[in-house]
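I have a structure here, written as structure tokens, and I will follow up with some questions on it.
Note that one protein chain is taken out, while the other chains of the complex remain in position.
The block that comes next holds chain A.
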Amino acid sequence: MSGAAGPGAPGGTARAPLPCAARAAAALQLGGGADPARPGVAVIDLRFPRGGAADLQEIVFRNFYTAFLSVRVQRASAEGPRKWVTCLRDYRLMPSPHTEEGSQDYFSLFRHQMLCDVDQVTAVRFILRQPSPVWLHFTIEELQIYPPSQKSPQKDFPSWLSQLTPPEQPANLHGELPDPEKVSTEVQQMWVLTEVIRARQAAARIGRFDVDGCYDINLLSYT
């Protein structure tokens, strides 16, 4: 499932995700017993083509009933065998694992959230946990990895907005509001920018529902 194409990229301005191959989620099993107990842990391994390495900026995915996510990476190094390093530990995707909240949401993990450096990464391992036994399956889908870029860190943002959120900025706000000064300057910028957007859009609501004065309808369409 993972690695599937994400939602259609608008225009040509969106960043391209890194090409990578993710293996399907493998459930962790205890010593080949006949009991098909649900283990609650699964692993997704991801590698870059031709043994390449990449710098990670953002990991985007859609959750499917995974409650906690850990990420480990292997980095290219000159000396010694490559080691797995944990860069994210038990990140909570579902606030309450027995219930739906967050179960099918989209998530972004940013570079600044990582516990270690994520440059020159050769392999990424996602460790998925679901302590609740009520779900039949859990995985993460539509997995995409983005490299750092000058462009928007957020695909699908209108391009004019991208200038407002520079990608390298640490956004660790601990739930506090950003500096009002900064917001107000951003807003001013946006007034100008939205003006442009508006000019491109159709006129304000006129409330017409007929087509050239005609609204004669026989039946509803099923498609």
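One rule holds for everything that comes next: a residue touches a chain if its C-beta (ideal position, glycine included) is under 8 Å from a C-beta of that chain, and two chains touch if they have at least 3 such contacts; residues count from 1.
Heads up, the rule we're going with is that contacts and distances are computed from a predicted model.
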- Task: Would you mind picking the UniProt name of the chain not drawn here, from "3-methyl-2-oxobutanoate dehydrogenase (2-methylpropanoyl-transferring)", "TBC1 domain family member 19 isoform X1", "Tubulin epsilon chain" or "DNA replication complex GINS protein PSF3"?
- Result: "TBC1 domain family member 19 isoform X1"
- Task: Kindly note down the residues of chain A that lie in touch with the hidden chain.
- Result: 6-7, 60, 62, 64-65, 95-96, 98-101, 103-108, 110, 133-137, 142, 144, 153-158, 161, 164-165, 169, 171, 173, 175, 177-178, 183, 186-187, 190-191, 193-195, 197-198, 201, 204-205, 207-211, 214-223
